[in-house]
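One structure is given below, represented as structure tokens, and several questions about it will come after.
In this view, the complex is presented without one of its protein chains, the others remaining in place.
Should a chain be cited, it is by its letter among A, B and C, assigned in written order, with residues numbered from 1 in that chain.
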Amino acid sequence: MSAPKKVVLAYSGGLDTSIILKWLQAEYGCEVVTFTADLGQGEELEPARAKAVTLGIKEENIFIEDVREEFVRDFVFPMFRANAVYEGLYLLGTSIARPLISKRLVEIAEATGADAVAHGATGKGNDQVRFELAAYALNPDIKVIAPWREWDLTSRTKLLEFAEQHQIPVAKDKRGEAPFSVDANLLHTSSEGKVLEDPAEMAPDYVYQRTVNPEDAPDTPEYVEIGFERGDAVSINGEALSPAELLTKLNELGGKHGCGRLDLVEGRFVGMKSRGIYETPGGTLLLEAHRGIESITLDRGAAHLKDELMPRYAELIYNGFWYSPEREMLQAAIDKSQEHVTGTVRLKLYKGSAQTVGRWSDHSLYSEAHVTFEDDAGAYDQKDAAGFIQLNALRLKLLAARNRKLK
Amino acid sequence: MSAPKKVVLAYSGGLDTSIILKWLQAEYGCEVVTFTADLGQGEELEPARAKAVTLGIKEENIFIEDVREEFVRDFVFPMFRANAVYEGLYLLGTSIARPLISKRLVEIAEATGADAVAHGATGKGNDQVRFELAAYALNPDIKVIAPWREWDLTSRTKLLEFAEQHQIPVAKDKRGEAPFSVDANLLHTSSEGKVLEDPAEMAPDYVYQRTVNPEDAPDTPEYVEIGFERGDAVSINGEALSPAELLTKLNELGGKHGCGRLDLVEGRFVGMKSRGIYETPGGTLLLEAHRGIESITLDRGAAHLKDELMPRYAELIYNGFWYSPEREMLQAAIDKSQEHVTGTVRLKLYKGSAQTVGRWSDHSLYSEAHVTFEDDAGAYDQKDAAGFIQLNALRLKLLAARNRKLK
Amino acid sequence: MSAPKKVVLAYSGGLDTSIILKWLQAEYGCEVVTFTADLGQGEELEPARAKAVTLGIKEENIFIEDVREEFVRDFVFPMFRANAVYEGLYLLGTSIARPLISKRLVEIAEATGADAVAHGATGKGNDQVRFELAAYALNPDIKVIAPWREWDLTSRTKLLEFAEQHQIPVAKDKRGEAPFSVDANLLHTSSEGKVLEDPAEMAPDYVYQRTVNPEDAPDTPEYVEIGFERGDAVSINGEALSPAELLTKLNELGGKHGCGRLDLVEGRFVGMKSRGIYETPGGTLLLEAHRGIESITLDRGAAHLKDELMPRYAELIYNGFWYSPEREMLQAAIDKSQEHVTGTVRLKLYKGSAQTVGRWSDHSLYSEAHVTFEDDAGAYDQKDAAGFIQLNALRLKLLAARNRKLK
Partner (left out) sequence: MSAPKKVVLAYSGGLDTSIILKWLQAEYGCEVVTFTADLGQGEELEPARAKAVTLGIKEENIFIEDVREEFVRDFVFPMFRANAVYEGLYLLGTSIARPLISKRLVEIAEATGADAVAHGATGKGNDQVRFELAAYALNPDIKVIAPWREWDLTSRTKLLEFAEQHQIPVAKDKRGEAPFSVDANLLHTSSEGKVLEDPAEMAPDYVYQRTVNPEDAPDTPEYVEIGFERGDAVSINGEALSPAELLTKLNELGGKHGCGRLDLVEGRFVGMKSRGIYETPGGTLLLEAHRGIESITLDRGAAHLKDELMPRYAELIYNGFWYSPEREMLQAAIDKSQEHVTGTVRLKLYKGSAQTVGRWSDHSLYSEAHVTFEDDAGAYDQKDAAGFIQLNALRLKLLAARNRKLK
């Protein structure tokens, strides 16, 4: 790979990406463009602008954007249509944000004539893979710089020395090492590393940032009604909300009731297992409610096929293959199923749990006439079941007869 | 089908199966053998014996058995190795009990020279299918009698008249109709029908029989450690327990903390949707803990394959195909994966939720040396990630280049 | 089911469906509408009109249509996009024609105010299921009459007596029983039953109707080039052809060279195994060529996902679930993959085999630059493979280390 001339850096304004910024300049003598996105991580963006200016970035090379609506509408919602969970439990909060960042990095590179993009993910994690696969899939000629895999700033001390040498201001509370590493966006907060590295040990309470401890949640349940149209949530308690507004509101509700905490050991794409603490308050409500509305509006055949496809779909997102033909094929199948996933679900939120307690829809496939224990007025002829069972049994009977004969 | 001469009836001792007993005698003039099993449903069995005698069944034709250990060991545990849930949520508590009942019905038929078996499931549900597919798979020549599909006792009034005519004692509290229908065994209690038929309406609290309302659960969390060997739970808080003892104990713990309630609309195999309230306190803890121990002992490739196979496996059990070659194939694959699923999981139980907060094992695949944010002493070379990503990206790059060329 | 008042019958003009026509009138006193379709079965349709008139059907109740283009365009081609084969070998020639027939039956019923449709499939086969599931999926209120499951004309003699009683002309060569049963359309001819019922016995040569015996095929290979656009064949040897024209031409080519014969024992949806002789000359060429063009234009991820979904997709078509949400979901995924499946494949046809010997496309993903054994000018860095392998190996190494430790 030839040296990059102009690099678009995913820039948070924090110490690590500031060091990367300076390192790119020092290492490659290249022009740096910064991209700072509001994905709902809950931090002010303007300080990042000021900091970039301080570090010598030209005004026209500073890109700061609020992408929350795009994030929820084009990434989070499509994923939730699939009821995606990784390894049975993880709602993919980090995974789903990476492709959007790469998409904007590549677009800004094309707009500014940059030949490379750079990110601050380490060489041990999944995020490097997600950033880079997405970037390459969107622009096969782009260069991707992953400083953590390249430089020799392999300790906190070296990093701080580098910062000092390059006049990068270091906040006092950043001098020491963080007790764990955090990623956050509108969908979730993840914490991992350091104090969390022993999976036998319970995570200390201070790790949790976005959800109250269930013990501290209200002693009274709260009921919330989530409205869906064609598979996507569109309202809360009857109030229509934009995607990002809706997820924000669900986060408040879920966080308040201690919902969506997860302590998980997962298998990384790069081969080792890692332990993470995830908080996905709004997403947890959304998943439960989406399953709830599907339960009455989605045909069994479609629902079961979705369930069978889901683990693969989730794995693709986890592994960074959002922009791949196979993810898009699965998405096409999933989206096809959502045409009638419209209606309302009532959830009960209480001390860490979120459970469907009611659901209704004009698109419902539930037929009280058919299922009733009462007289069904001929909707269903129980005698049909005899034939149904006989023919389902036929191959099993032939099998049993064969096996008996051979004994 | 020629008329049966001797029928083994799945007999609970209750009013409905007592009516079936008499109806079989009246309709077919056949000898009736009763089979009453203790599956952990929480009812005394001896009254069933007395009642059968009263109804004229010969002592040698009355079979009463405690099958709880067999149930948990040979049915529940194998199923939990798969982390089986139907439609994302249902732990299959009713489904998994049916094949065992059919197995004993067929075995007793063979032992007593009966040519038929009979069950009390209706023509609208899944249980008829489960009973019958299992029976036919075990004995292709057996006849199966499903009185609810055959007789004309289509109302409560007619049933009570029949009971009166045939001197079947009717308890006073059975004169009225039950407000909903219940099935119970050591794994779960299900309630459905009548007051539960409107899926928009929250289930009334009196429906729940085995779990306290989370609001009424203890205000202090309880921690429990579940030990596993080769995929099966073997101990609680260090105390070795037999399968049925263990599940009994988990039920107590889960029930006390309000764990394992589920309000579900599901797609029945016979084609309609139905709404059920399920309580699976112990099973809910077991599933969570089993996923927890797998998370550190099971390889990612095995775990993901299991997740992909699981929905089909669960569907097979739900649909009644326990005794089918494809369920057995999947079981072989699942069991193969469990060799090292050994270790201990700590769960936190609190007001309806059961969550893994720690897990450890001599068989752990978790390598702190590899995953650590600290210096890993060369366990992992971050530069490998570059090549890993490049080759994973190659096809995506070729694709992007092709698509760009054609634009 | 209340008695039908007006029935649309799938009418071939042959003896069996003529008997059904009269039986419907006699049994139900209902008005009969006939629908005769040219699906490419190779029979004149006008005699069916004359016969229907003879049997008393009103002119406005006789529907005769050439649906060959619709058949190939909307049913055969979508199916071939999936490379669908049932049980590894069967190209689903009968299965794929049934939904179209049902669709027209239902549409004609709605247009003529009929409340029922009728078909001539027996109660042992798959076709009854396919006809009826499609009809019910398109009109949930339609009645379906399957005379073979209802009447008592259970022997050849009784059928002929019925024909005689009802003045149905019986051709001399129809007095005896056919030595086997045939179904044909533009995609295939199937033969089954009678002389073919022993699967150990080789099918006699006179069974084959549409393909020459490979021994009698030309001694010189013939090469044919099939052009594709977006997954569908559009030309042969450079000549653009409509879907039905194209399949007709492929049938000629394949038939001449003895391609597409299949002697199969298959598992029917109704539970038993049956033996069929299938001739699918054009389809066999089409499948081979479609795989050929996909091999250079379809990404590996998409191709492998398609291969994994295919057996389910084929099973759905075989079982009659063309009009089901899950088939439509799979179709959406498959269609999504075909956007760039454009280009040309050269096949060699010779004495029963059809093999790809060349393929080219502007949409090709094949990169000689990457794959070459010669100098690749830096297109591919072989050192990347080391990292790729290391990280793919990591979990296997951790597994091996764990297993060694425990030995």
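The rule is short, and it goes like this: contacts are C-beta pairs under 8 Å (C-beta built on N, C-alpha and C of every residue); 3 or more make two chains touch, one makes a residue touch a chain.
Values in this document were obtained by computation on a predicted structure and should not be read as measured data.
A.B. asks: Among A:R73, A:K194, A:K256 or A:H370, exactly one should touch the missing chain; which is it?
C.D. replies: In the full complex, the listed residue that touches the missing chain is A:H370.
A.B. asks: Kindly state which of the options C:S235, C:T248 or C:T356 is in contact with the chain not pictured.
C.D. replies: In the complete complex, the chain left out is touched by residue C:T356.
A.B. asks: Considering the complete complex, identify which of C:V67, C:A137 or C:I168 is in touch with the unshown chain.
C.D. replies: That would be C:A137, which touches the missing chain.
A.B. asks: Using the document's definition of touch, tell me which of C:E46, C:E164 or C:E201 contacts the absent chain.
C.D. replies: Answer from the full complex: C:E201 touches the omitted chain.
A.B. asks: Determine and list the chain B residues touching the chain excluded from the picture.
C.D. replies: Contacting residues on chain B, toward the hidden partner: 267, 270-273, 298-299, 301-302, 304-306, 312, 321, 324-326, 328-330, 332-337, 391-395, 398.
A.B. asks: Mind listing the chain A residues that contact the chain we can't see here?
C.D. replies: Chain A touches the missing chain through residues 299-301, 340, 362-365, 367, 370, 380-381, 383-388, 390-392, 394-396, 398-399, 402-403, 406.
A.B. asks: Quickly run down the residues of chain C that touch the omitted chain.
C.D. replies: Residues in contact with the chain left out: 83, 87-89, 122-124, 128-129, 132-133, 136-141, 146, 148-149, 154-155, 181, 193-194, 197-203, 214-215, 219, 221, 261-268, 270-275, 291, 295-296, 299-300, 303-304, 307-308, 310-312, 315, 320, 323-325, 346, 348, 350-353, 355-360, 365-368, 370-375, 380, 382-386, 388-389, 392-393, 396-401, 404.
Here is the rule we go by: only the chains that are shown with their structure count from here on.
A.B. asks: Looking at chain A with chain C, do both copies bring the same residues to the contact (over half shared) or different ones?
C.D. replies: same
A.B. asks: Which integer distance in Å separates the CA centroid of chain A from that of chain B?
C.D. replies: The computed centroid separation for chain A versus chain B comes out at 32 Å.
A.B. asks: Using the average of all C-alpha atoms in each chain as its centre, how far is it in Å between chain A and chain C?
C.D. replies: Their C-alpha centroids are separated by 41 Å.
A.B. asks: Going by the touch rule set out above, which residues of chain B reach two or more other chains?
C.D. replies: In chain B, 299-300, 364-365, 367, 370, 380, 383-386, 388, 392, 396, 398-399 touch at least two other chains.
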